[in-house]
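Here the complex is missing a single protein chain, while all its other protein chains stay put.
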Amino acid sequence: MRKSLVIAAFGALLASPSNAVSADINVCIWGTITGPDALVNGMSYGARDYFEYLNEAEGGIEGHKVHTVLLDGRYKLDEEQKNYRRCVSEENAVFINGWSTGAVKSLRDQIQSDAVPFMTDSHSSEVLDPKKFPYIFMAGPTYEQQILIGLRSAAKAGGKRVVIMHANNEYGRAPVEVVRKSGAIEEMGLELVDQIEFPFDTQDLTGQILRVKNIDPDLVFVQASTPQMLVVLRDAAKVGLPASLFMGNMYNISPAIPEQLGASAEGFRSIQLYADFGSDIPAMKDINKYGESNTIEKRDTYYMKGWYQGIAMSTAIRNAVKKAGGVPDDLVAFRNSVRDEMENLPSLDTGGITPVVNYANHQGPTQARISEIKGGSYTAVGEWIDAE
Amino acid sequence: MSLRQIIILITVALAVMVVLPGLGRYGAYIVYVVAIASIGALALNLLIGYCGQISFCHGGLLGVGAYAAGNIGNAGQDMVVALVGAGIVTAFVSVMIGLPALRLRGLYFAISTLAAQFILEYLFRLIEPWTHGVSGLLIQPAPFFGLDLSNDRGYAAIAVGLLVMSLIAVSRLLRTDLGRRFILIRDSEIVARGMGVNVARTKLWAFAISGFLAGMSGGLLAFTSRIAAPEAFEIALSVDYVAMIIVGGLGSLPGAVIGAGFVVLLPEVAQRIGETFGAATQTAALREMVFGLLIILFLIHEPRGLNSLASRAVRRLRRTSGPLSNNKRSSASDLEMTQARL
Partner (left out) sequence: MFVLQLAVAGIAIGSVYALIALGIVLIYKCSGVVNFAQGGYAMLGAFITYGLTSVGLPSVIALVLAIAVMGGLGALTQILVLRPMLKAPVVAVMMATLGILITFRAVCLLIWGPDQIGFPALFPIGAIELSGIFMTYNYIAAFLLSAILCAGFLAFYHYTPIGLMQRCTADNTRAALAVGIHVSNQVTIAWTASAMLAGLGGALLASLNGLSLGLSNIGLVAFPVIVLGGMTSLPGAVVAGLVLGILQAVTDGVLTPAIERFLREHTDIYSVGTLQQVIPYALLVLVLLVRPQGIFGTKESERV
């Protein structure tokens, strides 16, 4: 009875305080701060920190402070949907940076109708299409391209039989299905002997690893995040399979893997898209400067990814502000202008985190290289390969 | 529920709908999320609070409703058809889950519903033609009685309207013979049998009706979020719903609504408070901790839930301020109480 009033009152209560915060430029980010994927959350911290760095070092973008909101999607679809709504209609974000493959895929039509520039942390090929999804931008090669890069290296090394393992969520299953159905594996002269699905919040994969051992393949490509990779490699060591048999994608370059697994991680390979944290590049100087007065939550390559996404998003916003001679009052026009500027970024310098990129393809950098754990740290093996 | 209460209810609902255009999208979103959860909590309260059958698969049942409504809606049907269809499908599944209740009692049955929850989760991921597996089923907006209400305010109006209808329907039901038999079975199955109640049939009716409401709630959830995905209907959701009816008050109709509001809004409020202090991990941890501790504290100190707490406070308030009105309870003070608790 009275509940409707209660609800209405709460609605008003909740909606009012954040509307009161007025910043010239609003950017909204959601990551996985808590949840099964939190280990790679450096990318949402990195993007947030870059905008904060701009505020500190340059007084924002063209003199306008950037108000950045960082939300927790908990790697849960409904939570992420909620975050998206809040970003669009309440935070009035001019650029949104969102997390999971499942969420971005389910939101792609809404992003289109809301006409809001969206930087996806997911690299699924199913959300990359400059014509169909003109507001969605990516930060590097797709998962599908990464799987092919991995498999190609096996084919080059004379391998024949490969196994793909993947988590039982959209991020895990969908790219693997796309690759399998495309027939690209056979074209390389490889045989996909088995495809194994496992729970994405898994704690123990001994049974699945024994299944792999029974098949005795030349390469096992794992489409999963770092926490699951830890389980895979640890259980492989339990039954005497070497880490060099396994290969992961861009989300398996975490220092946690060699730290926690020690010798049993030696020889594990994964796909690297961004420079290491701490490497000798211009962007690192800015990060260090920012780190003097702030804490950097995760010191890994995903933080670098986030930083680079921050550079890309802020450059597009800056160009739009410059063009309009100030922050436009009309949010719709501002968002559209940012989208146009994003697409027209002239060979963007990312401070060495990636090669120089342009965003006409909505994908940004398309280069990747294979990195292997040697002596407890990741070492690049081979040159940057263009994924296309 | 007396006639006057029904009138109050409808008036308040109409008032909310009038206010809705003034609400922002986010405000409307909060309204319908709470209203949808309230329908779901009402369904569960019917089963646990009135009929005494403990269920830990309510999240799964909402999922069934969501997928059913999504598939019917995508086939080009009106949202009303889809919601009713979802109700019927879910009622059927609910009865299937309830079948073991004819043999198992109390705890054993509760554990069998836990099993049902996990089996449903697995099936959501597996039956690709209906559920689109892990990708989730994308749901096209559907007209409501031919009207295009597919925006946050429209959804809020539909959800509040359905909630009012469900509240009235359930309160009527509880006054029928069937409703009284539910309560008898909850209090003592043996006495019920002794009085000649067909326990098996009565229980299955409880599952069917509860399932129907759960299906509608799930269906609304599907249309509003435009996707039905397995991750949204996991065991944690079932736990949330049990928490709702316990916090609100077992066997109390307003309790289901208050509890739903509480459980849905608490994380939001905690999140907002946490955000003003920064540190996101701590915010998340504190949000969970407040939730867990409040559940425990409620169970120990206020086992009859927020609803009883609110009405008691209102009574005390009235005693001190004299007999201001003959109304059983006033909405304003109830509101204050709930806010004070939060």
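All chains are identified by letter, namely A and B, in their written order; residue positions are counted from 1 within each chain.
Keep in mind that, in the parts below, a residue touches a chain if its C-beta (ideal position, glycine included) is under 8 Å from a C-beta of that chain, and two chains touch if they have at least 3 such contacts.
Note that the structure is predicted; figures quoted are calculated from it, not measured.
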Looking beyond the chains shown, say which of A:A256, A:I281, A:A324 or A:L345 touches the absent one. A:A256
Considering the complete complex, identify which of B:V269, B:I295 or B:L317 is in touch with the unshown chain. B:I295
Kindly note down the residues of subunit B that lie in touch with the hidden chain. 48, 54, 100, 103-108, 110-112, 114-116, 118-119, 121-122, 125-126, 188, 190, 235, 239, 242-243, 246, 250, 281-282, 284-289, 291-293, 295-296, 299-300, 303
With the missing chain put back, which residues of subunit A would touch it? List them for me. 33-36, 38-39, 168, 180, 194-195, 197-199, 201, 203-208, 210-211, 214, 226-227, 230-231, 234, 238-240, 256, 259-261
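As a working rule, only the chains that are shown with their structure count from here on.
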Approximately how many whole Å separate the CA-defined centres of subunit A and subunit B? 35
Which residues of subunit B touch subunit A once you look at their complex with the stated criterion? 5, 8-9, 12-13, 15-16, 19, 23-31, 34-35, 38, 125, 133-136, 138, 152, 160, 225-227, 229, 231-232, 254, 257-258, 261, 265, 268-269, 271-272, 275, 280-281, 283-285, 329, 331-332, 334-335, 338-339
What residues of subunit A sit close enough to touch subunit B in their complex? 1-12, 14-15, 17-19, 33-34, 69-70, 72, 74, 76-78, 81-82, 85-86, 88-90, 102, 105-106, 109-110, 168-170, 172-174
